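The following block contains the structure, expressed as structure tokens.
Only a single protein chain was left out; the remaining protein chains are all shown in position.
Coming up: chain A.
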Amino acid sequence: MWKWLHPYANPEVSYHLTNKLLPWFSGLAAVFLTIGLVWALLFAPADYQQGDSFRIFYVHVPAASLSMGIYFAMAIAAFSSLVWQLKLADASAAAIAPVGAAFTAIALITGAAWGKPMWGTWWIWDARLTSELILLFLYLGVIALHNAFEDKNLAGKAAGILTLVGVINIPIIKYSVDWWNTLHQGSTVSKLGKPSMSLDMLWPFIFSFIGFSFLVGVIICLRFRNEILARNSIRPWVRELVKNKAC
């Protein structure tokens, strides 16, 4: 049943597949982000309470939900690497971590810039903000562990264990607005059934969310192929590739 997956455990096949995917992801990211963000900045109506400051939403919410989604993807990669010893899973976990850290930082910074005019403060130590900050530290820890060992297998194991322990933080972030009293508003988009948002506000969000997701794909692909090359530098196919492309 899993036979079709087998060739992708080969680094050479994965490297070439990544190269093939890259232009598609890049094109789709550019199209969706342009449409989504122009729509969000120019055409979406202003919020009746928050005015135009609400436009920060179109960066803040995709960044925040992707920061959790990316962590989940990294945890799946770490799990497969620890259980089935897939070397490529290690490479992808190492490729994913910096992207997640970047989106977590964006969620925190845009959140602060939104909090200042709306709540009157850049930062408050409440459940949602603190747990998201811990997510940033988890990402930084994982990145540090990946770089702390000369032996990449050992590094992958250490970083993988930290990743799996840190998964506990994801539901805490997600449900923090329901479990504790917090300044942060509850979710408007992902309410099951119907989102509590008017459609002319929701559509630009959907476009920018898809655009950001493809951008995540682009950056992960770029980093993943770097990881593959670095980890397979003595293989003949890499040597052949290097001979043609070195300058």
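In this text, a residue touches a chain if its C-beta (ideal position, glycine included) is under 8 Å from a C-beta of that chain, and two chains touch if they have at least 3 such contacts; residues count from 1.
Please note the rule applied: contacts and distances are computed from a predicted model.
Colleague: Refer to UniProt and select, among "ATP-binding cassette domain-containing protein", "Heme exporter protein D", "Sulfite reductase (NADPH) hemoprotein beta-component" or "Lactate utilization protein B", the name of the complex member that is left out.
Modeller: UniProt lists the chain left out of the view as "Heme exporter protein D".
Colleague: Which chain A residues touch the hidden chain?
Modeller: Spelled out for chain A, the touching residues are 37, 41-46, 51-53, 55-56, 59-60, 63, 98-99, 102, 105-106, 109-110, 113-114, 116-117, 215, 218-219, 222-223, 225-226, 229-230, 233, 238-239, 241-243, 245-247.
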